[in-house]
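Before any comments, here is the structure.
One protein chain is absent from this view; the other protein chains keep their places.
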Amino acid sequence: MTKVSMTVNGKAVSGEVEGRTLLSTFLRDGLGLTGTHVGCDTSQCGACVVHVDGRAVKSCTIFAADVAGATVKTIEGMANPDGSLSTLQQAFQDNHGLQCGFCTPGMVMASAAFLAENPTPTEAEVRHGLEGNICRCTGYHNIVKAVLQASGQDVSKIAAE
Amino acid sequence: MPKDGGIGASVKRREDVRFLTGKGRYTDDINIRGQLYAFFLRSDVAHGKLKAVHTAAAAAMPGVVQVFTAADFAAVGGIPCGWQVTDRFGKVMQEPKHPVLADGKVRHVGDPIAMVVAETLDQARDAAEAIDVEIDELPPVLNMKDALKDGAPKVHDELTSNLCYDWGFVEENREAVAKAFEGAAHHITLELRNNRLIANPMEPRVAVGDYEDHSGMHTLYTTSQNPHVIRLLMGAFVLGIPESKLRVVAPDVGGGFGSKIYHYAEEAAVTFAAKMLKRPVKWTCSRSEAFISDAQGRDHLTKMELALDKDHNFLAIRTETHANMGAYLSTFAPSIPTWLHGTLMAGNYKTPLIYVNVKAVFTNTVPVDAYRGAGRPEATYQLERIIDLAARQLGVDPIELRRKNFITPDQFPYQTPVAVVYDTGNYQATMDKLLELSDHAGFAKRLEESKKRGKLRGFGIAHYIEACGIAPSNLVGQLGARAGLYESATVRVNATGSITVFTGSHSHGQGHETSFAQVISEMIGIDSAQVEIVHGDTSNTPMGMGTYGSRSLAVGGSAMVKATNKIINKAKKIAAHLLEASEADIELKDGKFTVAGTDKSKTWVDITLAAYVPHNYPLESLEPGLEETAFYDPSNFTYPAGAYGCEVEVDPETGKVTILAFTAADDFGNVVNPMIVEGQVHGGLAQGIGQALLENCVFDENGQLLSGSFMDYAMPRADDLPFYKVDHSCVTPCTHNPLGVKGCGEAGAIGSPPAVVNAVIDALQRGGHTHVTHIDMPVSPARVWAAINNR
Partner (left out) sequence: MHNFDFVKPSTIADAVKALKAEGAQALSGGQTLVASMKQRLAAPATLVSLTGIAEMKGVCLGDGGLHVGGATPHADVAREAARHYPALAALAGGIGDPQVRNRGTLGGSIANDDPAACYPAGVLGSGATVVTDRRRIAADDFFQGLFTTALHAGEIVTSVVFPIPQAAAYEKFDQPASRFALTGVFVAKYADGVRVAVTGAGGDGVFRWTEAERALSANFSASAIAGLSVDPSGLIHDLHGTPEYRANLVKVLTARAVQAAG
């Protein structure tokens, strides 16, 4: 066991990990941040996406020890400081961009990183940008709408409102 | 103006806030002090004699508390099957034993052989590697038709063959159907496969068993769509625990799609181990493990025949299906290819004679059970594919052929030749709506535009009907169900007017916390924020059957309405007393009780307070309190229907199919929350399109799962799909439930596969590849290319 320290959602944290301890495991079991979900074991589903030093990554495919010293942001750190939903989170609720909620943390984290790089995306760019996140409930329609709305674009014309 | 609350309003979901902030509480988020971790060692061969399982070395490994094998479960029951089908000769199905852990034989890759319980998951897994399993491999049974041949190896030695049942429906029609085909002007035949699918809800299964030594209370936290059903099956049939000593909790559940209906061995194993070890035991399924242990869906091989007269009226339908059961009978498996499939073979059409034959077959594969739609997608696919083929062979418009044979609005209630009675519907209307929304008239122009780019464009249509809101208990009992299929609700009005509803339905994405509250809000006239919906815990909800088959609002919602009506009736009595008026004169509107024709009134809170602080109260005739329970058992299924249209483009060089547009015009009866209903359709469409184009569960000749992870099992992603156009403005309310609702959860997955395949065939035909009349799902690029090139 070795000790790792990092900054998670703005707070300095540390804990004992094995070499094999994944970042997702450290967040969930070590820090009790269970908003980060694990939906597969082949780095495909994206339920575990968090930000490490500002980049979206799959936390189930990174060892906690490898990100020692890094700045990590999880779904628990995404709301506004007053606890209200951020623009992106609110767009997911407004557009019914989630159903069972299990893929949602990863979707939100992936979308946030995507919008940071591409603030006014097209529909096709949003769809391509969410390639690393699988949702089984929504058929993606309302997720894509939510991301477009969060980018400040008018989604009222999109079919099946 | 759209409403902002109550029935018919697109109220934003209250549950979203916790899910969007990482505060959802899923089963894997539950950790109990002192908990141990379970790991299941599973068979890596499809079929074999299990000679010995040597566990001593594993048991001595660090952290290992106990290693369980079949011998440890000798005194408990096997995993039960909840439905008994009677075959066409009047005999009950062959029902094999299904031990918690493999006993004597392993029967599919993934069959659990041993459970290691250790202090950490890694220790449990390390120890599992030290278990020495001696297996004599046997030839696997994989091909359903070969499995039924004389001398085929048997999956279950104690059965007479691999045939579970040979079911005929309606058996009495068999001869008449044969005769109709003999005399028919046209006889169309199509052989097709409904590809095996894996449900893959994004949350893998999890089970945590807990036991309180001082009270003898067992608790199972599990990822279930129906905790009461799990309590009944596991308590009564497997572990012998009375319901009063067993609590089953299904907290936030990350999707189900059918795969979380069933009682699984792992649930029983951790519950059993928790009591034996006096410590909580947690099992979390990995995705790789889910691929070989969650019940899978579909897998039908069908020969479909349609007879038409010279004027193209449908005369008769005959089908012969081989349905794969897998290695064991999962909870509802026998009912899927029979009562949820054969009864829908009439579709939306007035075909007078139908005969459905289904042979259910055991194979050395993962068990198969309901997956979104369950039986109804298979029926719809067969029917809507053969109608398209018939239209092509007869040289008529597939839309007109459907219209000609539709059951007409004046024919309802309509008795089909396959037992069910449709209450309402208007299929011409949904077809009209579809053609309008999909701009069918503009297709020819779009076709030319595609041609210019060297692409083949096609338009495919399908009309579906489904039977949902399952269903009358006395009827399903006659059909072999070993359970009732009612639903329940307790409506508890609290002293200061807020309401807590305890429902037997279970939400795992459907948004009941929001939509159920809308119904109560509408009925009583209070803000829906005052209404809390509680579900998923057998210790506080009345015995209910859970959520599947698009039944929650139609059956569970009806129970809630029934209980709420009891509440209102009692509240009116209290109001009448307080207002010194006759009960018959009391009116409830917007949360206020008024004496008709006067300005005398009492608020909702006046009444609820009086019920719990009964100082001025008719105690001699009325009990205090305001809490009612109702059980609702529907008198019929509900019959949503709709017309689906798919427009595709095919790249003839690569065979790749792109969905350009998908339109769904549904009749769901009345709708409580349009936003949620549309979301349900979107999700169903993605799964149906996934089945049609991408998803395929494939075993190799040794019974190894080739599509064993998301690396090979293609889940639809955002860039595989378009924005959909969905509409539910064609409304024929259900006539036999109080809300007039029909259910919307499965429609998308039922109607879309044939629409997609019809569109692809249409594109190829229009592109000059007239030899291609059918491609089995998934219509992958490689298959399309091979079909075009006759390879």
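Residue numbering begins at 1 within each chain, and the chains themselves are lettered A and B in the order written.
Everything that follows uses one rule, which is that a contact is a pair of C-beta atoms (placed from the backbone, for glycine too) under 8 Å apart; a residue touches a chain by one contact, two chains touch by 3 or more.
Nothing here was measured: the structure is a model prediction, and the numbers come from that model.
Chemist: Name every shown chain in contact with the chain that has been left out of the document.
Modeler: Result: the unshown chain touches A, B.
Chemist: Can you work out which residue in B:16, B:87, B:111 or B:126 touches the chain that's missing from view?
Modeler: That would be B:126, which touches the missing chain.
Chemist: Using the definition of touch stated at the top, determine which of B:420, B:715, B:730 or B:764 touches the missing chain.
Modeler: B:715
Chemist: If the hidden chain were put back, which residues of chain A would touch it?
Modeler: 2, 18-20, 22, 41-44, 46, 49, 55-58, 60-63, 65-66, 68, 110, 113-114, 129, 131-133
Chemist: Touching the hidden chain in the full complex, which residues of chain B are there? Just list them.
Modeler: 122, 126, 129, 286, 288, 653-656, 694, 696, 698, 706-707, 710-715, 720, 780-782, 785-786, 789, 791
Methods note: only the chains that are shown with their structure count from here on.
Chemist: Please give the residue numbers of chain A that touch chain B in the complex, ascending.
Modeler: Counting only chain A, the residues touching chain B are 20, 28-29, 33-42, 44-45, 47, 74-76, 78-79, 85, 89, 92-94, 96, 98-105, 108, 123-124, 126-128, 130-131, 133-145, 158-160.
Chemist: Which part of chain B faces chain A closely enough to touch in the complex?
Modeler: 12-13, 15-26, 28-29, 31, 122, 200-204, 252-255, 257, 286-288, 508-511, 675-676, 678-679, 682-687, 709-711, 715-719, 721, 723-727, 748
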